[in-house]
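Missing here is one protein chain; the remaining ones are kept as they sit in the complex.
Moving on, here comes chain A:
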Amino acid sequence: MGQARLEWEEEAVCVIMCASVKYNIRGPALIPRMKTKHRIYYVTLFSIVLLGLIATGMFQFWPHSIESSSDWNVEKRSVRDVPVVRLPANSPSPERGDLSCRMHTCFDVYRCGFNPKNKIKVYIYSLKKYVDDAGVPVSNTISREYNELLTAISDSDYYTDDISRACLFVPSIDVLNQNTLRTEETAQALAQLSRWDRGTNHLLFNMLPGGPPDYNTALDVPRDRALLAGGGFSTWTYRQGYDVSIPVYSPLSAEVDLPEKGPGPRRYFLLSSQMAVHPEYREDLEALQARHGESVLVLDKCTNLSEGVLWVRKRCREHQVYDYPQVLQEGTFCVVLRGARLGQAVLSDVLRAGCVPVVIADSYILPFSEVLDWKRASVVVPEEKIPDVYGILQSIPQRQIEEMQRQARWFWEAYFQSIKAIAMATLQIINDRIYPYAALSYEEWNDPPAVKWSSVSNPLFLPLIPPQSQGFTAIVLTYDRVESLFRVITEVSKVPSLSKLLVVWNNQNKNPPEDSVWPKIRVPLKVVRTAENKLSNRFFPYDEIETEAVLAIDDDIIMLTSDELQFGYEVWREFPDRLVGYPGRLHLWDHEMNKWKYESEWTNEVSMVLTGAAFYHKYFNYLYTYKMPGDIKNWVDAHMNCEDIAMNFLVANVTGKAVIKVTPRKKFKCPECTAIDGLSLDQTHMVERSECINKFASVFGTMPLKVVEHRADPVLYKDDFPEKLKSFPNIGSL
């Protein structure tokens, strides 16, 4: 049997092999056969192309067909068809919430594991319908908002469908509103979730906690260690650093189209729009209205609306009817008063209207208060101070009010406007706790985009004068001008504060001179060979640089005296976050050409210094090499020009500060250059440099360079004073 099959296989092989052998034997003898041979080629070719096309087609459509089929099988279902789970009456229920929970006690961080992207993974349990023994449902299966929330999580980067990889679990049991569920049975439903484990790493979302008569400020469903994202926490129920305080979503956010209204004084200074207000507080508000007349508006429910009018969208004062939430845009400050619950949906409407919320709800934990700075967008007034509220608000300067209005609107846009925004902010807060090294900063959370754009955060913000003893490292970029290089080395080595000399040998075709030829100097001299002749090698953050101060110097700058260099270093110590250099340059706006122009003439202003001789902090080397915006770095290397202008742009952009030019102007001409048609050479040079400025300004999106009218000289420069008593006598001589 086995033998027979083997033979059959051999035969099959022979059919192909022998055929080709036959053709080979006949070979070139039969010229007319060439045509058939060609035909075979054509057929093979055609079939191969066809095969390729088919493969291509399959590749293109296969994965899609999988998705669409899963669409069909899984996704197009009705909420009513979800599986039903019957909960026995005696099924276990979790403990009540543990008030002492903190991230490092109740949260299992091992589940989050090491994650190079610093993103937690969130799993969502599939939707089920829970019923009790009698078949009565435990709660509404799912609300529109909770469905939106789970969709948002599922669409985000946080989502994973692999339960074993998840760090955070979100039950699909909807507990947004406590009134729509039976607490004990819901708790039992939670307890039977497959990874419940005392609620560890489970996140519940609840916006309306508590119920009559005492309205607890946190969800009453026993939940053991589960994290609660709750809307309406008080200081007594909120577990700082564990729970997340979220807003109560206002469905009006999606239903009503409310165009943005800029900040500024509005018709009513103080406005109250809530309907369910405790009678005592309403009395206080009415009294305010009586006292301050037109500038206070206290609205109430409408009593005599005609049929068909949506009463949620109307507010009344006596017989005057106002549209809600549009009326909020008429108020500078809007009252957000506690009801039975601390968290109120009106807060969202108020923020959206750009009205500054006056939060009157003692012990209320404002939404996302862990990260949001509510002082910038709201005024919190104790409940017993309602009668004084007008006076308190009037003491706030107008400028601050406008700032708060802008901030309020921004908070709504970023964190309130949709269920998705609320869900993402909640997950981001938890993510920040788990990966604190990658957490968003205060500014990232709180600054509106306009402020983020205009503000500058100087990387060297600490006012500090580095000790003189540290000294500086001189970096000389050289190609092959050895003689001139040696002169520079000799000159620079005379500067007392020099601590190391680094020669960047940019010539790959030629070896640097032998050790014995180099000038003998008192500080370590190190030669670094580069892999490519690039200008950016000058600004590479070499490990050899140990001092903070770096002196970049060209291999032809031999005219700077030791006093001048030492003084330059002293000036850098007083301005360690700036470029401190010798030859200064200026950028000007050319009104005729409508673009920037480079200027090297004798001007009264400077905005750049040439890095042919300049001190700066070594951190800027790191920035230049790794953080230069756009393609500037490559562009400079390709054009072999303007690396100094790029450095000036970079430093000015990141620090917001101008350069410091030191000491009077000198003729900076290299001794080896012969004046071959100097003028036209100069002119093309200027045109190129102007092009650089325009190019960089467009990449940076702005003109970061700052123009100043001063330069730094020694205190006694050109003063009528004995030269020998001056610290830096040899300044400005040619």
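Observations on the model:
By definition in this document, a residue touches a chain if its C-beta (ideal position, glycine included) is under 8 Å from a C-beta of that chain, and two chains touch if they have at least 3 such contacts; residues count from 1.
Throughout what follows, contacts and distances are computed from a predicted model.
Name of the non-displayed chain as stated in its UniProt record, restricted to "ATP synthase subunit g", "Large ribosomal subunit protein mL43", "Dihydrolipoyl dehydrogenase" or "Exostosin-like 1": "Exostosin-like 1". Contact with the chain not shown here comes from a single listed residue; of A:P171, A:G581 or A:P714, that residue is A:P714. The chain that is not drawn here is touched, among residues A:E383, A:D637 or A:E691, by A:E383. Annotation: of A:E184, A:D373, A:D637 or A:E691, A:D373 touches the absent chain (contact as defined above).
Touch with the chain that is not drawn comes from one residue among A:P83, A:G135 or A:P212, which is A:P212.
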